[in-house]
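Apart from one protein chain that is not included, each protein chain of the complex appears where it belongs.
Note that the chains are named A and B in the order they appear, and that numbering of residues resets to 1 at the start of each chain.
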Amino acid sequence: MSSPSAAPDRLARFAVSPGRRRKDVIARTAIQVCTVIALIPLLLIVYYLLKKGLSSWSTSFFTTDPTGNTFFKASSIGGIKSALLGTIEIVAVASVISVPLGIGVAIWLVEYGKNSWFAQTVRFFVDVLTGVPSIVFGLFIYIVLIVGTGSSYAGYKGSLALTLLMLPVVIRSAEVVLLLVPGGLREAALALGAPRWKVIFRIVVPTALPGMVTGVLLAVARAAGETAPLLFTAGATLKTNFNLSQFMNSLPVQIYSDVTSPTPSVEQRAWGAALTLVVMILLLNLIARLAARRSRLA
Amino acid sequence: MDPLHAGHSQGRAHFQSQLRELEAHALGGLDLIIQQLDRAMEALQHQDVELAQMVIADDDLIDGRFLEVNQGILSLLALQAPVAGDLRLVAALLHTIKHIERMGDQCVNIAKMIPLSGYEPPVHAELLEALLKMGAFARSEVLQSKAAFAARDSALAEDLVRQDREINRLNRDIFRLAIEIGDDPDTREWAMHMTLVARALERIGDNAVDIGEQVAFVATGLFREFSDSSRGTGRGALPG
Partner (left out) sequence: MSTSRKTENVGDVDPGVPPGNAGNPKGAPAPEQAPAPATPTSDSQPIEARSRAPKKGFRVTLEGLRAFYGSAEQVKGIDLEFKPNEVTAIIGPSGCGKSTMVRCINRMHEEIPGARAEGRVMLEDLDVYDPSVDVVAVRRAIGMVFQKPNPFPTMSIYDNVAAGLRLTGRRRGDLRPRVEQALRGAGLWNEVSGRLDEPGAGLSGGQQQRLCIARSLAVDPEVILMDEPCSALDPIATLKIEELISELKDSVTIVIVTHNMQQAARVADRTAFMLDGELVEVGATNDVFTKPSDPRTEEYVTGKFG
């Protein structure tokens, strides 16, 4: 309200003017509306995923391979076992390659390259690569490893395509987190008489670890959900197959092929697979965070 | 001065001006001493008891100044933490104002002798002459100590010793004259009082030399007693 009637004029300036108050309310409401608008699609997605996907979950859903039958009754269409295991295998291999490599590059950029022209060039190219559409990586591997060598689709080629996809993301996010580690820590460790490599691996990296875990998880989540690169590299197959040098099924590819099917039960399987993918990423997230918190002090 | 340091030097400039004011206030005490001394000597010369009472009363001014300077020094030490030259100056002012206060007390001692020696005392011309000369020397020493301090002039300060020797010589002469003054009890009583006056004047001279020593300390950082060759008796008190 306006200033108390008894207050002298020089205190009047402390009262909130009605115009200010109005603007405050308008701005606050606008932001709240935006938040709600942004949340709606997210909530809808979760809702639909749960509504349509949960119903196709069953034990056989996870333990039987897709049969490829699309015209017969629902019970004989099979589950998503091969796709699930395929995704896990392909993404795991891609992570095992890209994560250490990416973190290594990030460490080099921050601790050794610093602002040299070479390091700046590397950063530039990494930035460019983060924006490259995922299908390009798939096509690259396709042309080099499939057309170029005349060989066929294989799981490991899918992993390679995903590695290329993950690498820039891991590098960039790891670099950002490493740069956030205060220089004072490095100085303190150096001044104690630690060799440089120990400073990096015993002090800097552990301090940056929680942030790096988040960055890695983001990269893994992105890779697990990409369809395009796998279409041209790992191909698709129905049977569960652990051999990386052969065709391998994966969840995104399975979803892609199921979603356009006229058979309702097959379409439903696609929803089930999508829910599975989301839940997988969620679980991965939780496990990694728990592990990070237990091994280091907060 | 760039804005970053302006505030700092503002504070320090304020401290410098405070220090200068304190010094002026302390040295101004020497002007008061001169005034007191002049009046005391005049009272002595003309046996002016009323003037002597004024001198005794006005000693309060000097004591007041002593307290003010003392307090000012404590404040500066506590709030400004002076070092180096500033610290030496502050320490010297503390000593100096004490010497000034002592000089004031000696002027009072002189003034006290006047009514004690009666309203129409017998006056011995030669003795009185010597006393007045002592007074002149003491006055000149006080003035010179002030000038030396203000100018931080060590040479001028050391020169005080020369004048002080004259005072000491006169002191001895007066003592001798008093002994030989004769048998008249009134005259002898008067002469005894006059030796006490001489002693007070001699003490004023010593205090002026002490101020000179402080001047040398401020200027050089070393404290040195300004003794002449006769260390034991030159500046020392008379026997008794």
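Some points to look at:
The definition used in the following text is that a residue touches a chain if its C-beta (ideal position, glycine included) is under 8 Å from a C-beta of that chain, and two chains touch if they have at least 3 such contacts.
If you're wondering where the values come from, they're calculated on a predicted model, not measured in any experiment.
Which of A:88, A:129 or A:194 touches the hidden chain is settled by the complete complex: it is A:194. Residue-wise, the contact with the chain that is not shown comes from A:207, picked out of A:82, A:207 or A:233.
Interface residues of chain B with the unshown chain, by the touch rule above, are 5, 8-9, 11-12, 15, 81-88, 220-221.
Residues 114-115, 182, 184-185, 187-195, 198-199, 202-203, 206-207, 209, 295-298 of chain A touch the missing chain (whole complex, contact as defined above).
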